[in-house]
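For this depiction, one protein chain was excluded, whereas all remaining protein chains were kept in their positions.
And then subunit A:
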Amino acid sequence: MAKITFIEHCGTPHTVDVPEGTSLMQAAIGHNIPGIDADCGGAMTCGTCLVFVPPSWAEKLEARSEHERQMLEFSGKDAANARLSCQLIACPALDGLSVQIPESQG
């Protein structure tokens, strides 16, 4: 279990318990957290489950695959901190992580 906080673009936080092995995208969908669309359901095709992760957490996360890196190349000025939340799988190391949801997933 990991406690994850999703922060909406407007600043509203949502803290949820995510079971180990569940992706942050699945957790956000399950808790109906606004701003995560996840059109493709985790096939890494749509890029609509994007979140921004604080740089201080980057080392604790599994590195981006080449495909994920390509999917995120044009995600704006904070692209270096962008992740697809379908690729972030909850584990004890992620306990306490806060991620920022962008204004829109378009």
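In the analysis below, a contact is a pair of C-beta atoms (placed from the backbone, for glycine too) under 8 Å apart; a residue touches a chain by one contact, two chains touch by 3 or more; residues count from 1.
Here is the rule we go by: contacts and distances are computed from a predicted model.
The chain that is not shown carries the UniProt protein name "Ferredoxin reductase", picked from "[NiFe]-hydrogenase/urease maturation factor, Ni2-binding GTPase", "Branched-chain amino acid ABC transporter permease", "Ferredoxin reductase" or "Spore coat protein CotJC".
For subunit A, the residues touching the chain absent from view are 26, 29-30, 32-34, 37, 39-41, 43, 45-48, 67, 70-71, 73-75, 104, 106.
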